[in-house]
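A protein chain is absent from this complex, but the other protein chains hold their places.
Chain lettering (A, B and C) follows the sequence in which the chains are written, and residue indices restart at 1 in each chain.
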Amino acid sequence: MADAVIVVALLLVAASATVAVATRDPMRQALVLAVLGVVLAVLFTVLQAPDVGLSQLAVGSALTPLLLMLAVRKIRRRGREKEGER
Amino acid sequence: MSSVMDVLPYLVAAWVFLAGCYGLATSRNLVHAVGCLSVCQAGTYVLLLAVGYRDKATAPVFSDIKPGSRPVVDPVVQALTLTDVVVGATVTALLLALVVQIAKRHGTVDPDELSELRG
Amino acid sequence: MNGWLLAATVSLAGGLGAALWGVATGPLRRRVVAQNLSTALACPGLLLLSQAYGRPSYVDLGLVLALLGPVGTLVFARLLADELAEDPPRAWGLTWTVAGLGAAAVTALCVATGPSRAMVKLLVVGALLISGNVIASRALSGGFRGVRGG
Partner (left out) sequence: MTRRARLWVLLTGGAGLAVLLVAACLRLPHFGGDRHPYGDRAVHASLARRTANTISSVNFDQRAFDTLGEMTILFAAVLGCVVLLRQTQDERRARPEPADVARPVRRYALLVLPVALLTGLYIVAHGQLSPGGGFQGGVVAATALHLLYLGADYAALERVRPVGRYEVGDALASSAYVVTGIAGLIGGTAFLANTLLPYGTFNTLSSGGTVPLLNAAIGMEVACAVVVLLARFLDQAVEIEEESGR
């Protein structure tokens, strides 16, 4: 029974990692990475590593998406300004 | 069942790592490439924690159980992973800062266009 | 057979599987709702796991997820406000269903723990989780309408 939950978490991680790579638009990829962070935290919990799970939750749920989205926004805004000049 | 379970976590770690590498190499957008790199990192975390796992054991944290009352998993790999999760996030931030700088200097974040610029 | 572990496995497999499907396909409005629901479903799962393993200290994970999960959704709601304003997500039925599931899980856990400090902590996590996800849903469906370029 303990193995079943580990298998479920492992398969979820494999699937979400594949989806994260296959999503080519950075904004949508940031959404998938946020879900991947939560799934990884669940995997770490079932592997009996709550400290690592806590670390992953703290970083993956808000910090990484915020950094990615801010970088995308900066690049987009720059692109728009240049478009406006033309 | 049990023979599959013996190696499944390692195979998942390898799959996650290779998927990240594939995305990194075929990416057309540097921000996407940075995201793929963090997927690669996730593969290494899975591998490390899988190596340290022990069947029917619990976390080596004794704030709510008595020491010695239950078997515990390996704390060394957990300590390695835990610091790397946070440090990895700041390294991701450094890479994103580089991408922003590239966008400013060259006006594009497509690696193919960048190599054409260089000639 | 550990019933708590079974409940956690089923809820994580079904809930996170569905959330992953939602975030992988479809228009942007569906993806942000799926991201919000992934935290709302994973948090009760983590609390159930804590009970299944007999480790009250694992509740801290649920606490952090209940606090930061909605913050992550607010990030997307704010920085995607322009895109979402054209096609706002409407998923109140789903939001309240998931909130109900979370409330049911927290209630069951509270009954199992009995009145103690641990129960107070569980109730705090439950309150943060449900309010956080309802507010995040509200933010997605036009909470940042007045935000342009900021």
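As a convention for this text, a residue touches a chain if its C-beta (ideal position, glycine included) is under 8 Å from a C-beta of that chain, and two chains touch if they have at least 3 such contacts.
Please read all numbers here as calculations on a predicted model, not as lab measurements.
Note on the chain not shown: across the whole complex it touches A, B, C. In the complete complex, the residue from C:68, C:84, C:99 or C:122 that touches the missing chain is C:68. Within the entire complex, the positions of subunit C that touch the omitted partner chain are 57-58, 60-61, 63-64, 67-68, 70-71, 74-75, 78, 128, 131-132, 135, 138-139, 142-150.
Residues of subunit A in touch with the missing chain: 50-51, 53-55, 58-59, 62-63, 66-67, 70-71, 73-74, 77-78, 81, 85. Listed for subunit B, the residues touching the missing chain in the whole complex are 5-11, 14, 17-18, 21-22, 25-26, 50-55, 59-64, 67, 72-79, 82-87, 89-91, 93-94, 96-98, 100-101, 104, 112.
In the analysis below, only the chains that are shown with their structure count from here on.
Chain geometry summary: the mean Cα position of subunit A and that of subunit B are 11 Å apart.
Subunit A and subunit C have Cα centroids separated by 16 Å. Distance between subunit B and subunit C, defined via averaged C-alpha coordinates, is recorded as 24 Å. Contact with two or more other chains is made by residues 2, 22, 30, 48, 50, 58 of subunit A. Residue positions of subunit C touching 2 or more other chains, listed in rising order: 53, 55, 57-58. Across the interface of their complex, subunit C is touched by residues 1-2, 4-5, 8-9, 12, 15-16, 19, 22-23, 27-28, 30-32, 34-35, 38-39, 41-42, 45-46, 48, 50, 53-54, 57-58, 61-62, 65-66, 69-70, 73, 77 of subunit A. Residues 1-2, 5-6, 8-9, 12-13, 16-17, 19-20, 23-24, 28, 31-32, 34-35, 38-39, 42, 45-46, 49, 53, 55, 57-58, 60-61, 64-65, 68-69, 71-72, 75-76, 79-80, 83, 149 of subunit C are the ones that touch subunit A when the two sit in their complex. By the touch rule above, subunit C contacts subunit B in their complex via residues 53-58.
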